[in-house]
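With one protein chain withheld, the remaining protein chains of the complex are depicted in position.
The block that comes next holds subunit A.
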Amino acid sequence: MEKAIERQRVLLEHLRPSSSSSHSFEGSLSASACLAGDSAAYQRTSLYGDDVVIVAAHRTALCKAKRGNFKDTYPDDLLAPVLRALIEKTNLDPSEVGDIVVGTVLAPGSQRASECRMSAFYAGFPETVAVRTVNRQCSSGLQAVADVAAAIKEEGIKTLKKPWKPLQQKSAHRTALCKAKRGNFKDTYPDDLLAPVLRALIEKTNLDPSEVGDIVVGTVLAPGSQRASECRMSAFYAGFPGMFLIYTAMRIFVSLTMVLDSGIGAGLESMTTNPMAWEGSVNPAVKKFEQAQNCLLPMGVTSENVAHRFGVSRQEQDQAAVDSHRKAAAATAAGKFKDEIIPVKTKLVDPKTGDETPITVSVDDGIRASTTLATLGKLKPVFKKDGTTTAGNSSQVSDGAGAVLLMRRSVATRKGLPVLGVFRTFAAVGVDPAIMGVGPAVAIPAAVKAAGLELDDIDLFEINEAFASQFVYCRNKLGLDAEKINVNGGAMAIGHPLGATGARCVATLLHEMKRRGKDCRFGVVSMCIGTGMGAAAVFERGDGVDELRNARKVEAQGYLSKDAR
């Protein structure tokens, strides 16, 4: 070992001679403790065949809703090219994909689920590949990826033949079923239908509601986001404490017990087709439950709440927006998104004449490189008089889709597919709906801890910039290095198509980690969730693409391993 240290020293002298007084060595070089293959806090298990790996991740460009390049594009035409790209780039036989789960938020549930199934057909998937949607508001894309990963892991656990605890059904209840439109429930609010059942589950099993890990509600026809909010409100009525989790899904019972070899976790949102809206009237029951009422707050108001309560100034928020645009513009100019963006051939319809122009969209059209503090300073606050949240420091309303192909590592090896990333952990947490933006500050530590890591071990973050206020708050609260977060820009510049954002961030994160080399080992995707939740997932860089190109400056060098601390 002494010899190796000695050789290192001789080589370092060539690059940074100690007697450099007579020459201008800029001191930009410094020895970096080698992180490749280091154990650190993470017990490096060797690559197990049952790891869930990502072999491909792609997205469409994101375009401004209503005015951008996707304004005349059908949602199923947004998702289909991405799904097709996953198959073409990996040469996978589409019939081998176990399931396609699409995170999608605002559209009416059944219609969107049908559109997703249609997309799969356009993309060349046979009828034997199943499709479902999932809705945990803004984290739906990430939730879809996590669901697929969980299903793949289930299969892995079973094949290990270890004793594993199957899910046990403890209690099951239902309401009476009544004829729609004319029966006894015709004037009942949907959240009042669910709440009694949830309450009964708790009361009859004497379970402490805070012990319930997650609530998944199968629901089909309602507008996605509204129904997800109604479900969260239901749970509040039923007496669940603030921190619980909830999400909705289609085709629910099959998916809970499903096991997979490979699957696609995707996200899709067309905010042109489905703007944020609430159909019908609001249940007066919310007035009795403050937290349920807070689920109905416009997102911008929660942003003002965060900015006010935690003291995030207008200046800081605008600066974050400027940085986001600058980094996104630089990344686009440098061609960094070329690997992940799938060009989409679509059309633009002139609203006056009805003429159709064919276009190919391959660039995010929301990025404004010329954004400065001065131009942002002119914008007026939108949600609160004397507030700080403006259109400039909020995420953009966008259309887009993303998809991630996951499979078990043994399957990927058998097919000879290089591994882009490894899915490690996912965590969703509940927070106060009135300040929903703090979600990442709670979710990221949870996911990182579940992976057996510390925050310091994470080399790259994609934290969704729903609003600059919550983004800045989370960054400061966790004490994260700004150089590691959203290095290629974020939602304020690129866009936030609600259901697609999770999948989009995974694609951007994994491709950037691939570019950065072996030193960039762990990455985190995280977002806040409307109605008061947060989600985060930890990914590890895949080893199918390793070029040791990057060395990072460290303050104190001297140990070969972090374990020697």
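General observations
Heads up, the rule we're going with is that a residue touches a chain if its C-beta (ideal position, glycine included) is under 8 Å from a C-beta of that chain, and two chains touch if they have at least 3 such contacts; residues count from 1.
FYI, contacts and distances are computed from a predicted model.
In the listed set "Adaptor related protein complex 5 subunit sigma 1", "Peroxin-7", "EF-hand domain-containing protein" or "Afadin- and alpha-actinin-binding protein isoform X1", the entry agreeing with the UniProt name of the missing subunit chain is "Peroxin-7". Among A:4, A:177, A:277 or A:374, only A:4 touches the chain left out of the display.
Note on the undisplayed chain: of the listed residues A:14, A:179 or A:385, the one touching it is A:14. Considering the complete assembly, subunit A touches the hidden chain via residues 3-4, 7-8, 10-11, 13-15, 17, 19-20, 22-23, 547, 549.
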